[in-house]
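Next up is a structure, given as structure tokens.
One protein chain is absent from this view; the other protein chains keep their places.
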């Protein structure tokens, strides 16, 4: 069996999650190819060496360009902050590698467009490109998509999608890189709003064609972090401006005509990682909550009227997506399982010569929706069309 | 339209609830006969007069025997403590009245047997007798029974029934009449255990034929109440013995063979009025929780495997039991609605000449199970058969 | 004890609910005045006579002007469709009556303004005016308001309020009066959107000062009802246009600066009467769901970090609003209890000479927000300020 050799660029929180994916996928699923965790890359040599040792990568390196140039690398997995995605991904694709790029695809539409072009050129030579919206691969979300495709909700008439966290409620939480536009691109909108845009498009099979929205910075100044680190450190003197949004509330219009209400916020006190989506149609409804990620709620309007109600499907049966490789019925999965499934599907697609999803085109379409929300917000919430791809 | 004239004997908490039933039933439902709240009876003339005025009874009285002898009374509704049920009910039945008697039917099997005999004799002259297990008439419970009768759970294989409260967790809660065997007969067992025994028999259509159980007095001594009142008052000096159980845990065998686990307790910290029942069969399961009384959980093993799960049926649709007389879909009912439905069904049965349920025979059967639990508990939890009726 | 004599104008679904309020309030609570259900008024003499008999009103009548002119009427309770509220309420106030007017206060801002002026003039002579946003008086909602006033959520930073039903999902549901702009004024927005606007303003103690929104008619043509009834009847030939919205999605800005996301819809498949509100602040959060109306969720950010979480308060304890007059802890209330509490508070206010809430000014402010939503929706969702009162 051939082996796919992986280089991971970046080693923050996402590096830990991706490492679990690379490590577990071949040990839990029957993959058509071996996976080798060849090298992890970071700017700080000591820190990245420690990460490599801890997470089980064979080597570490500090120059991603050199790594990309190596012949013994098949897949480049990018988990750096969004402002470096375009440069790395394009170089890797041009070097003939398969690329897995964490979401959001980029910080700007322009970058994402160049990435898509690079992916299209590379595809001609067999390189695959995939964006890391891993929540698609929570089994309940995949099942949600499958059930809509089977027609159980009928015509989609309304969608509600929200991603709520509360880690910024504390006004003394420091001015981290995620709160600075130059690094993060945007705030709650780009970070977690991107997830609910992608999930909406994924499960409905429709595109968000127009939006009207508002973005808000609730706490406008925060304590500075000390110099020497964009990520952490001791508080420097004084306060600085928060230059990204804390919350974004917007309404979207799907290609099929349905309205979608979106909310992305870091100020939902008590909500830790609450991504919820509900799709209402003329035959039924489906609802999902990431804080209860092993289940899916299904309402069937075609059932006996006396017995209608939301059915809580425990998505842990062997016939459910991805489950047969894991545990018996009723045994829970968690957050990182989506990262395992992402590796499974990428490896399978590479082996089959198929295109893995989410594609860069899908990643770009999320980017365009994000840009349209910002444009609308800057334009008194005027309805703003998403440019055709 | 003829009027049914009602005398209510007793005016405690249950008197308030029954008064709602008599007041609301003819105003919400289309009854085949009018209802007149003629007289309420209690020992304390002032207090009962105040209750009559407050609750809308036309008169008050202090001598129940005189009231029962009146020609202008059709129905005697007994809401006194259990130790007086037998005497009043038998006298009322012998006087040709219809009788509605609060649960438990009596404090002893012997009393209940005499009541049943009186009811049988009175039935020959058209008098109806009914026991007040009103939880049967929570719409979700009625639906639960109907669905089992339709076969949706198949063969019943296990039942779990629990009634949990926590009002005795405080060790300084006083020694009220409900904690004294001479007045209350038993504690959690007779008070709330009676409900889950009746509900189990009602929804399954089977009898509890044998039991093995344990009863427990967790706080054995409590502050005495002052003299002058068995119900409330200032604490007298010192402490007295609690002579009833605080909790009863027992296992029952249904006539169809299934095992039932029962728990009745006043020490389930944080559980205020939590009556739960779950019936498992080879085709499905049904579950109910009184703290979420407008819904019923249904699991259908015959459904598409991929979509199985517990369906939360909101029992507020027009086609559900009792609902069409109330509010539109999704509008909640509460505790007292069962008392309204009880009046509706009693009046209908009287009008139709039919036998309302729960019958005194059903009340007696609960009594026998309670006695068997106590016998088992006194006999090292030995399995104890319930004497055939 | 003096008696307050009530005339109720209208006898549809709301008439049934208000009748329960008038009937139960004096029988459950200790009111400072008696209540007499004197007369119910409707256009169809037979039908209103039947309603009077059924619901327990002493008389019926067909001319509301005559009834308002009677000396033996103290309170006029208006439960007609919104297009007649202004005329009746103003006349009743000018006749020196106290007025309880169902929500929405009127179909237009202009009507509501005239009603407020009438109420202000009448107040000089002691007449009280109240709007029927009864959900304020669900005990959990009252407690929610009280807890915010106590400061448990701190500074309000975000609010989410939604009212979701699904009775229009069926595309063959007929073109009832509620779907016709000339009768209903608006659709989901005015009918159920009004509730969440009022509740938001009530619980936060702040006003909605600006909105940006979208309204949508999802099913644009529906089967005509037969002639002879604006409310029901047999389908006439053909289809007619739905002239009100099916769903409204809008964002509001509170006077304190926080953003509110609102959704009102009749197309939320499987959601029967789901009014939800969540208030997030820098010290905590509170959340309520009308389909679980006996409880309130409270998150306390100031608690021990290890033990933080949403606490489900069962709002059935004696110390909770309105509860001590009802049942013991853990016994559920339902939909109509809010109507009872409304009567309790109105009677108390009349007795005390105090102003009952919601005032007509509050009703008008809801009307202005509704109008601003429609204006924004017609103006490409532009942010639209609510005119100062």
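Every chain is named by a letter (A, B and C) in the order it is written, and numbering of its residues begins at 1.
Please note the rule applied: a contact is a pair of C-beta atoms (placed from the backbone, for glycine too) under 8 Å apart; a residue touches a chain by one contact, two chains touch by 3 or more.
As the structure is a prediction and not an experimental result, all values here were calculated from the model.
Only one residue in the set B:62, B:117 or B:157 touches the chain that does not appear here, and it is B:157.
Looking at C:108, C:255 or C:308, the residue that reaches the missing chain in the full complex is C:308.
When the missing chain is restored to the complex, the residue among B:285, B:340, B:372 or B:386 that touches it is B:285. Touch with the hidden chain on the side of subunit C covers residues 143, 147, 295, 298, 305-314, 317, 319-320.
By the touch criterion stated above, the residues of subunit B touching the omitted chain are 153, 157-158, 160, 166, 169-171, 212, 214, 216, 218, 247, 249, 251, 259, 261, 263, 265, 267-271, 278, 280-282, 284-285, 299, 301, 308-310, 380-383. The missing chain lies against subunit A, touching residues 13, 16-17, 19-20, 23-24, 27-28, 30, 54-56, 165, 167, 271-274, 290-294, 314, 316, 327-337.
Basically, only the chains that are shown with their structure count from here on.
Between the two copies, subunit A and subunit C, the Cα superposition rotates by 180°, quoted to the nearest 5. Distance from per-chain Cα centroids to the pooled protein Cα centroid is smallest for C.
Averaged Cα coordinates give subunit A a centre that lies 42 Å from the centre of subunit C. Multi-chain contact residues of subunit A (touching two or more other chains): 308-310.
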